[in-house]
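Pasting a structure below so you can have a look.
Complex shown without one protein chain; remaining protein chains in place.
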Amino acid sequence: MSTNKIKHIGIFTSGGDSPGMNAALYSIAKSAKVKGIKISGFRKGYEGLIDGDFLTLKSHDLQKLVHLGGTILKTARSKRFMELEGRKKAFQTLKANKIDALIAIGGDGTFKGLLAFSEICDIPFIGIPGTIDNDLAGTDYTLGFDSAVNTAIENIDKIRDTAESHNRVFIVEVMGRDSGYIGIHSGLTVGADAILIPESGKDLIYLLEKIKNYESEDAFLVVVSEGDEIGAELVASKIKEMNPNVDLRITKLGHVQRGGNPSALDRMLGIRMGVAAVEEILKGNTNKMVGFLNNQLKLTPFNKVVKQHQIKDELNRLLELFSK
Amino acid sequence: MSTNKIKHIGIFTSGGDSPGMNAALYSIAKSAKVKGIKISGFRKGYEGLIDGDFLTLKSHDLQKLVHLGGTILKTARSKRFMELEGRKKAFQTLKANKIDALIAIGGDGTFKGLLAFSEICDIPFIGIPGTIDNDLAGTDYTLGFDSAVNTAIENIDKIRDTAESHNRVFIVEVMGRDSGYIGIHSGLTVGADAILIPESGKDLIYLLEKIKNYESEDAFLVVVSEGDEIGAELVASKIKEMNPNVDLRITKLGHVQRGGNPSALDRMLGIRMGVAAVEEILKGNTNKMVGFLNNQLKLTPFNKVVKQHQIKDELNRLLELFSK
Amino acid sequence: MSTNKIKHIGIFTSGGDSPGMNAALYSIAKSAKVKGIKISGFRKGYEGLIDGDFLTLKSHDLQKLVHLGGTILKTARSKRFMELEGRKKAFQTLKANKIDALIAIGGDGTFKGLLAFSEICDIPFIGIPGTIDNDLAGTDYTLGFDSAVNTAIENIDKIRDTAESHNRVFIVEVMGRDSGYIGIHSGLTVGADAILIPESGKDLIYLLEKIKNYESEDAFLVVVSEGDEIGAELVASKIKEMNPNVDLRITKLGHVQRGGNPSALDRMLGIRMGVAAVEEILKGNTNKMVGFLNNQLKLTPFNKVVKQHQIKDELNRLLELFSK
Partner (left out) sequence: MSTNKIKHIGIFTSGGDSPGMNAALYSIAKSAKVKGIKISGFRKGYEGLIDGDFLTLKSHDLQKLVHLGGTILKTARSKRFMELEGRKKAFQTLKANKIDALIAIGGDGTFKGLLAFSEICDIPFIGIPGTIDNDLAGTDYTLGFDSAVNTAIENIDKIRDTAESHNRVFIVEVMGRDSGYIGIHSGLTVGADAILIPESGKDLIYLLEKIKNYESEDAFLVVVSEGDEIGAELVASKIKEMNPNVDLRITKLGHVQRGGNPSALDRMLGIRMGVAAVEEILKGNTNKMVGFLNNQLKLTPFNKVVKQHQIKDELNRLLELFSK
């Protein structure tokens, strides 16, 4: 369709929530307002599309919410949208409300949903990568990652206080769903003695080598990412095997990493991505995710937005250096 | 002994560390300096007394550390001090270094140790209650409690963001070692839907009644204290029994509650208790803990400083009201 | 009137806002709900009463806002309510909406307004002390004070970093409107080298004595309260007179102290005061402020709620000791 006819954009947040989503919503609404475009926000991801559950978003109202974590549109995973039946209902909603384009903030699953939807719905779709895990191809930073790392390190800094007071070994598990980005960033920036991430095999060897000679005359801080084949309990048991006398504690930071006021970087990222999303729709792009690679705007087709399981070379070198 | 001969006070931190201990050390050193008394700080609790491991504390240096969590003297539990042999060695340390009085920051176990020590060591002993659990008789506030609650609620506020974005049930476990003070304070102040503490039996019934009708159109936040007969997993399993379709997550805040920069109240408490400890020594008091009951200084003999397992009436009434 | 006929309570926030006001609103709404009482919240203090601008408050909605600073009812100073004409209009609003009692969160000016109002309006009035300045007779803590002190010290801790890196003299001005409570609490708890408050004359002498010998081999941190006869510039000029070579910086923390998520203590205080306010109305009390003195609930008639200009003895002794 001709993009100069875009009068009404629908937006929604989908998948796991992450800090910065409200900033992106504000940015989209502001960009749209300046261009005379109306914005409707669907509640609970694809569920709101199917059920026609939405509200008109005003940039003036969203401006006051830019600093808040979570997403005011709520989010959900939708089983119904995985069926053609559900997608047809969503299409009816868009048609009935004369929505000309869609912007989705979410992860690879969200964008796969849009790809499937595009088979029956011929309006532009643009995606914004929102996940704390930072594991999507096509962008150096996903929305929420920097906030999650900041929350992690503020909490690990607190743990360091008690670890040093007791000369204890602490194992802190951070999030990542099999991605080591939060682990490697938070581990390096708290001065951890060992950092264990799902993508790397050597780390545990380094750790056990170090812990063998550990004399309990100091704290020993391990940061480990959650993962199918890794995690705090596994590491704890390996350490106990190697050195049974160790005074060891585990803390799993958990869902605190998903919430909280977004960091400056995530708010800025939300703003930049929101502006870009509206612009790309007006340029006629569709089925693409906006991202920033080496600080340059980069569009990635939805079918190329896969989970990345490779840590960047520079990070790997840092990991190796600081494990020594 | 005559208290006007007090020239040299030894201090140490013992048991679990808690935010505010460094503020108390500063206050003791400052009070002592003004009165011309020397202060030596023993490292790692009773271990430092036994081993003669100590340093001279200057109020000018400690002044820069008043805002830091943990304890710069480190802390430990000492098996050796539980034996007469260990206490005799500690006595030698004090004698050899002409220490006229001791101030200990710790919990009921710490003070029991001093009671045993007083059988062979005839100098004044004063205690300062330092524990995040707030479960000691003789004071309304223990050092570190307010900081722990503030850390808990800042993190639970973050969890609320993601809970509301997903309309999820969240069970957040806070610390307390069988004491419900952190649970009840943090639960009330985050607006929890249910608060479960070890001291109360009715709460779980209220909770299950509420969750039975829970429709997942909103978040549902449960704060539960750790305890032998309670805890996040137990509550989760009970909820799942009652309502198997609930989308539920657990986060155990863990040791983050023990660290971090102390709150204003805890720094002030450390300062007030430090001043009082030095004054009470100079008045000739011994084997007593300083505390504040209804904001008035209160001395409690060490043998009366037991763990309290009763929540104050006003709190119980609030708990009942806000559980409805 | 008979208090068992209380069916509908009006509430509003007035004067300067302070952290914890939303927690108090939640608590009032929850207490009222349990007792079957309806709650209406008037916007912008007395202005809302005059204009009939209000909304029904539901405890379920307020529960999600307990952690937020500011006041969702907004606040204002009302010139119109100082005229009989304005108060008559407010009375009409109450009558028209069958409001049986009023709870006001504010300061001494707010309560004076209620006293004047009581001459023409015969329903129970209860006040909750909300001000960061902590300068009201009848309570040890006003709502918002603990949060303001925590905000002040978190910021002064940051200033300490740069002060120590440069060995600079820093003068930090905190709020208080001629009351020294924020100054004395924040000054003591950051380990300030000098603390200057409006209520005390000797402090400046101590400070100048200290600064005379200051050798710039260390940071020197001064905390000063705002006040008519005191303040950062005055102190700076006195220091410069005494020691012209000093490398000195000024920071006035300003209105950041009025906002931000309330501390645990302020949320709890708001909850306790909210519950007490509803209970006291139901007991038939009127024209009184609820407060806590030495941790006990205390009612103070509105005409006795004056600004206090005397720092408590214990604080004065601490101030003197830590100024040495």
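The letters A, B and C name the chains in turn, as written, and every chain counts its residues from 1.
FYI, a residue touches a chain if its C-beta (ideal position, glycine included) is under 8 Å from a C-beta of that chain, and two chains touch if they have at least 3 such contacts.
Predicted, not measured: the structure shown is a model, and the values here were computed from it.
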Where the missing chain makes contact, among the chains that are shown: A, C
Sole residue of A:55, A:208, A:242 or A:318 that reaches the chain not shown, by the stated touch rule: A:318
Touch with the omitted chain, as defined above, among A:160, A:255 or A:288: A:160
Those residues of chain C which, in the complete complex, touch the missing chain: 13, 16-17, 19, 44, 68-71, 74-76, 151, 155, 157-167, 170, 249-260
Contact set of chain A toward the excluded chain (per top definition): 23, 26, 30-31, 34, 62-67, 140, 146, 149-150, 153-154, 157, 160, 164, 185-186, 188-191, 193, 261, 263-265, 267-268, 271-272, 275, 294-296, 314, 318, 321-322, 324
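Going forward, only the chains that are shown with their structure count from here on.
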Shared chain contacts [chain B and chain C, defined touch]: none
Between chain A and its twin chain B, rotation from the CA superposition, multiple of 5 degrees: 180
Gap in Å, rounded to a whole number, between the CA centres of chain C and chain B: 28
Separation of mean Cα positions, chain B and chain A [Å, integer]: 36
Between chain A and chain C, centroid-to-centroid distance (C-alpha), Å: 39
Multi-partner residues of chain B (each touching 2 or more other chains): 157, 160, 164
